[in-house]
Each structure stands twice: as C-alpha cells, then as structure tokens.
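The complex is shown incomplete by one protein chain, all other protein chains being positioned as in the whole.
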Amino acid sequence: MATEQQPRREWSRPTAFYNHYVKWAVYAAIAVFLVWSAWNMRISLDRIVTGWGAAVGLIQGMVPPEVTTQFKNDLLIEGLVESVAMSVIATIVGVLLSIPVAFMAAENIAPKPVYWTGRGIITGSRALHELIIAIIAVKAVGIGALAGVIALSYKTIGFFAKLLAEEIEDIDTGQMEAVEATGASRIQTMLFGVIPQVMPRIVGLSIYRWDINIRHSTIVGIVGAGGIGGTLLNSFDQYDYDFFLTIILAIIAIVMIGELISTYVRGRIQ
Amino acid sequence: MLSVTDLQKTYSSGDEALKGVSLDVTGNETVSMIGPSGAGKSTFIRCVNRLTEPTGGSVELDGLEITGLSGGELRDARRDMGMIFQEYNLIERLTVMENVLSGRLGYVSTWDAFRRKFAGDDIARAYEVLDRVGLKGHEDNRADELSGGQRQRVGIARAILQRPKILLVDEPTSSLDPETSRAVMDLLTEIAAEDDIPVLINIHEVDLAVEYADRVVGLRDGQKVFEGDPPDLDETAKGQIYRGEEIPEGAGPAGKVVAADAPGEAVTEEGDLRST
Partner (left out) sequence: MTDYRTWERRTPQQRVGRYVLILIAVVATAVSWQLLQINYSYLGTAPVEFMDLVNRMYPPNVGYTGAVVSPLIETVHIAILGTALAILMSIPVSLLGAENTTPNRYTFLLGKFIISASRSVNVIIWALVFVIVLGSGALAGTLAIAVRSIGFCSKLIAESIEEIDPGQVEAIQATGANSVEAAIYGIVPQIKPAFIGVATYRWDINVRASTIIGFVGAGGIGVELNTSINFFAWQQVLTILIAILGIVIVSEVVSAYLRRKVR
C-alpha cells in the first residue's frame, strides 16, 4: 500500500434509502402521485374564473355580518350556549369514563389481557373522526344535544385515557408499594397510591380536553348532533351568507375564549 | 497579514466589551490571546470577521479594510478567514464530508450548494484534508456520531478547506480533555507552518498558550494589558492579566506589560520586528 493513491474526486451523500436509484424512484413516485392527485381535482381555468367570481360574491354577501335581526341573534345565542353546555358535560362524562380505561391501559399496573383491552378501547376511539361518531350517535338516539354529548364523550376517552395511561406508566412506584405494603387491596392501592400522584395531571388534561371539546361541539351540529353547527349549516343552505359569517365569527370568539380560559387555568394549576 | 487598530465594541446592552484594542498578526506566527472570562476575547475574534459588528476602529486583512464592507464584499472577505469555534459549531445532522465541503460555500452557486455539488478539486482536497487531520474513512459519518476531539478536527478541516489567509480560533480546547487539547493545538500550529498562514487563538489554558504560541497577548476588561514573548509571561504579568494587579515599579520586562490606558504602540513595533 505504499503507492500513492489517486485522490477521489467524487463524493455523494449516503442516502437513507437503500441506494441512489431507490431514492430517485421514491421521489419520482411521490411526484407522479402528486400530479395524479392534482389531475383528479379537475382544476381548470374556467373553474378558477368562476371560483374567483363566487369568492367575490361570497365576500360581498358576507360583509357586513348580520347582527340586527332579533330572532337570528336568539338562534345564535341558543346554539352557542348549547355547544358550550355540551362541551362541559361531555368533558365530565368522558373523563369519568376515561379514568378506569387509563388504568386498564397502563402497562405497569394492568395484567396483559386487560392492558390490550384498554389499548383497544383507546384505538377504537381515536380511529374515527368525531363527525362520524356523531352521525352514528344521531341515528342511535335521535337528533339533538344528547348525540353530541355521546360523540364528544366517546372521543374524549381516546385522548384522555391515552395521555393519562402514559402518566400512570411513569409514576413513582415507591409510593404505590408503600401503600401496598400496608396490606391494601388492589383498588385501595390505586386510590391511595396512584390517584394522588396523577391528580394534577387529571385536572390539567380535563381542562385541556374541554378546550378541544368546545371546538368540536361547535361543528357536530352539522350532522344534527346539537349546538351551533346546525344553525351554521342552515344559514349555508339558505344562502344567508351574512349570518353565516356572523356564526363563524362567533364560533372563533368562543373557541378563543375557551383557549384563553384553558391556558390561564392550566398555568395557574402548575 | 491582519492588522487591527483601536477596535471597539459596545453591546446594545451597554456592555463595553472592547475599549480600543490594537493587534497585528503576520507571517505564519501563532498568537495566543489570553484573559479572564468576560475580557472580550471572543468579541475580538468575532469582530474581525464581523459575526459581531464592531462599533469602532478598523480591521485590515492584507490591506483590505473589513469594517466598511457591505453584503457581497463582506462574504468574499470572509472566505479568506477560517474560523474555528469552541463548541465546534458543526452541522450536527450532516455528514463529515458535507461539513468539510461547506468551507467552499463561498465559492459555489446556491443551486449547486443545495444539490451538494462541489468541484472535483474541492472534493479531492477534502479527502486529503480529512486524511491530514486524522479522519480518513470518516467522511460518511454524521457529525453527531463523532467524539469531541474528532468534531474539532472536522471544524479545523472545514476552515482549512477555505484556503484562508488567516485562521481565527476561539477557544478550540475548552470542551476537550488535556490530551486531545494538545493534539488539536499540535494540528493548528502544524497547519500554520505548512500552509504558511498566521493563527490567532483565544485560549483559557495559560500553559498551552505559552507552549504553542510565538506571541502572547493578554486582554483584561476590554483592554490589551500584555503583549510579549511566551517566556515573558511571568507571575507579574499573569497577576496583571488575571487579577488586575498594578504593575510594580521596575518589575517585569519593561515595554512588554502595556499600561491599561495606553494600548499597544510600543508592542506593535516589536511585532513588526519579529515578522521580518
């Protein structure tokens, strides 16, 4: 090896894919797929022109937002109040249902079959969008706020139990063992060894979830599950665009207020 | 050669980090700058390539005034100054080769930079330099897979790939163990000699400064308080630099310890003498 080697004049970056051909093939596949997707949207100049006209018309129809008609204001207030009420009840019910599920889905506490059941419930809750749950709930219990509460509570389980289970999984087992050592039963161990440790987290997560539930409670009405969403869809169906805008602005306001409260309270708790 | 005159820096917080410091670095000498924490060593080096904007004074590199340069001109000037950092400042998630080649970014188009397309000469030289700093075969490793000493070697390789006219080195050894520190200092002085470029090093360890430098500069409180040959750095001078002690009458090599409010003229001449 004493001979002077000719220095290499080329270098290419190692790739996360198997080699550079695979890399380019993957990129090309992505590009082709995007083009295919765009093709399927059937975007045409014609559509853009009419779309532009419609957008201008929509904005003219929307501005100024409708605030003067008394019965519409009543509808608006009624819808908003119902949405907020739904979010509160759904949070409470959802959290109460989530706590046992969280214990089931905590690997350090639950026996394997229970653990997998708990995980299954969580996955089931997370898999479908809230509107799909809501639409099924509407078919089961009829149009109205009850369907909304059921849908939101159900969605709360997936979120809340998952995060709480993770919290339980990294608790200090020393405290739990101390309670167990006194001869406490399994349930007692959970009540006195685990719950006090995760209580702040439960409160914080509940308020966080309430914030999310407010957002959802404003739209489940679109499929008939109560709240302001129904009013929104009606105004849309009746081409009542200035009221449509009023409702959207009101929803944004409610959502922001909810977020502010939730951030403030969670800040205070910690 | 680098020639800094009356350099001043006052941060917007009101900190006067440099209160008029003058210094020449010439030939292929290694100049060590020592001083207590907060003396302004990093500020000085960063003002030279204007990573920090000086608020007064002048910096000249081979006759080109750096302080007045705008955008593109400054970028061209920076290509001639290789900088090495205490925390290495490598692009942690890129490969060693990309880090080294990034020293050439001042010479390639943005599009080529994006595609990682560098000239064959640069790549050949990068392999050569990696070999020289002892990292042969590591070109495809990611920077965050390397040890501290290896990372600093990558930092050095990146700087020399610039073919700079001077190396600016800010505390190259503070994050390294003593043995690795020596290896890095050996490497730096070796490069200075081989490539015939001067090196300006900020350093905390006085013994390393004395061992490796051709000249030592002491900074205290934004002012140059010492400049001289390494053997001249006696206890009196150290006391002056690190503890702010008054210069006892007649003590120490006269003309080497610079009075705080008369920065550097006497010494500048001496520096010139040395370089001839």
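Every chain is named by a letter (A and B) in the order it is written, and numbering of its residues begins at 1.
Note that in this section contacts are C-beta pairs under 8 Å (C-beta built on N, C-alpha and C of every residue); 3 or more make two chains touch, one makes a residue touch a chain.
All values derive from a computational prediction rather than experimental measurement.
Among A:54, A:67, A:191 or A:260, which residue is in contact with the omitted chain in the full complex?
A:54
Where does chain B touch the missing chain, residue by residue?
Within chain B, the residues touching the omitted chain are 49, 51, 75-79, 81-83, 85, 87, 89-94, 98, 102-107, 110, 113-114, 155, 158, 162.
Need a quick check: the contact residues on chain A for the chain that isn't drawn.
Chain A touches the missing chain through residues 16, 33-34, 36-38, 40-43, 47, 50-51, 54-55, 58, 81-82, 84-86, 88-89, 92, 127-129, 131-132, 135-136, 139-142, 144-146, 149-150, 215, 218-219, 222-223, 226, 232-233, 236, 241, 244, 248, 251-252, 255-256, 265, 268.
To be clear about the criterion, only the chains that are shown with their structure count from here on.
What is the distance, in whole Å, between the centres of chain A and chain B, each centre taken as the mean of its C-alpha atoms?
Chain centres of chain A and chain B, defined by C-alpha means, are spaced 53 Å apart.
Could you list, by residue number, the parts of chain A that touch chain B in their complex?
Interface residues on the chain A side: 7-14.
Given the complex with chain A, which residues does chain B contribute to the contact?
Those residues of chain B that touch chain A are 95, 97-98, 101, 116, 118, 120-121, 123-128, 139-140.
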